[in-house]
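With one protein chain removed, the remaining protein chains of the complex are shown where they sit.
Presenting subunit A:
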């Protein structure tokens, strides 16, 4: 070793090449000389195992596609790789945790690495790509929500369209709930009328609020059970014939359609659906009203006792008796359900009360008569069912405008504001109606038998009054053509060809008014009430036919008398007899005989010839059918025949007079 010589050694760093791996046969593998980017990517890849998983999946796929027997070798490699990855991952996680904890390692400094240009570009590219991705997502979101919104619009358009159409007729209320559940916006139909008269209604029906629901398709639906819809039924106890007919009438066309409309296609069925819902609401509304009517009738039936009495009471069923054996009932029935049949209650004696008609009626058998009577009763009961509803409708809702008819009616005072007289009035109307139908039967009977009488009904527009006119027209005088033409006014009145009898019934009082004998003083005044005196009678049902026939006969006698006067023959007139004087005190007379039971025409005539002396003899000897009296029975005669008889008599009398 030499002194003073300094050696400097510089060591070049050996190019260290790290071995990647070395194989068994000694071959060395060096890592690829990757550039910076690739190194970064490979570093990233070390913690991004997607490629490994992909590779494994590929291997798995290959394994599945090929039929090679898989050696456990392949699986082992994958498992090892996964284990290594797991280890590396745990190392990194520990590192991160310790850095975070600032424990063993502290971050000395962090300098933002100056981005290389291609780095910046790639960052930009990545952020641009993510932004594009976001845009795409937002775009998809917009389109989806547009579609969903459109669908919801369609659904709501159906719902609100239906709701608006129903709102035109019904009140719709909405509750603002704190949490509005989608599918229930809190709408209800309010069927309660807040314009009722005070004091008329006390309770409101629970049915009067109908909730609006959605059905499966989002369409409006209401849930109404048909058993709650009651209708009012009024009828006569014991008359079962009206059952069948009523149940057919009462069935509403949609009694089996309630909630949940079908989701058929589109707008035409929407229309129908709205109509069905509307009908349902109408039914409920009517049912509420019917219940209120029944309620009021119920209350009144206990309070008053004029003309009717309560004889039966059940749930939704009231039975009242009107006297004379007539019993009626008022009940609430569900639509589609028959009313509870009455077991063993009072029989309907109204049929029996009108039985005088049966025996004397020659047109129909009894059976048919009974059917007709029942139909008549049915129509009466329908009629009065409507009437009772009307009465109470006016009472409940108050009178907004006075009807002109009722103001002039003397019975309008009875229809007072309080409800206590309504039921009484109703039953008096019903009683009147039954009574007047009996009267009508009698009148028809009379008119049927007498061929020259006509019956005219006069409408009175009042429920407790009826009026008829019996009308007779006589044949014209033979002198009609020869009559000197006076003024038309007189002419009209001097030739009277029409005679009337008026029958007026108010409640149960009959009043008969008939033209009587002509009044000469009033002949020129013009009105028929002045030209003829008016006979007025009050009578009862049994005497009615007789009185009418007597009036008819007397009118005929009057007419014949007047005709005789016109010819110039003086005649004497009695109530039912027209007599002419012959010489020597004899009288020839035409006598009328009335008999309502007669089947051959109720007015029969006879010619009577009397001696004036014979009358004195009768008185002394009490001969009832005097031998000195000559009587020829002529039977019922038509007016023409009567007139011809009169002319003959006049000719005879005139001939005798010479």
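Some observations on this one:
Keep this in mind: a contact is a pair of C-beta atoms (placed from the backbone, for glycine too) under 8 Å apart; a residue touches a chain by one contact, two chains touch by 3 or more; residues count from 1.
One rule holds in what follows: contacts and distances are computed from a predicted model.
In the listed set "glycerophosphodiester phosphodiesterase", "Mediator of RNA polymerase II transcription subunit 11", "ADIP protein" or "Trafficking protein particle complex subunit", the entry agreeing with the UniProt name of the missing subunit chain is "Mediator of RNA polymerase II transcription subunit 11".
Only one residue in the set A:22, A:157 or A:456 touches the chain that does not appear here, and it is A:157. Contact with the undisplayed chain is limited, among A:83, A:171, A:314 or A:536, to A:171. Checked against the hidden chain, the listed residues A:76, A:209, A:379 or A:572 yield one contact partner: A:379. Here one chain is not drawn; of A:119, A:193, A:215 or A:444, the residue touching it is A:193. Touch with the chain that is not drawn comes from one residue among A:22, A:41 or A:132, which is A:132. The set of subunit A residues touching the chain not shown comprises 132-133, 135-136, 138-143, 145-146, 149-150, 153, 157, 164, 169, 171, 173, 191, 193-195, 282, 285-286, 289, 379, 382-383, 386, 389-390, 393, 396-398.
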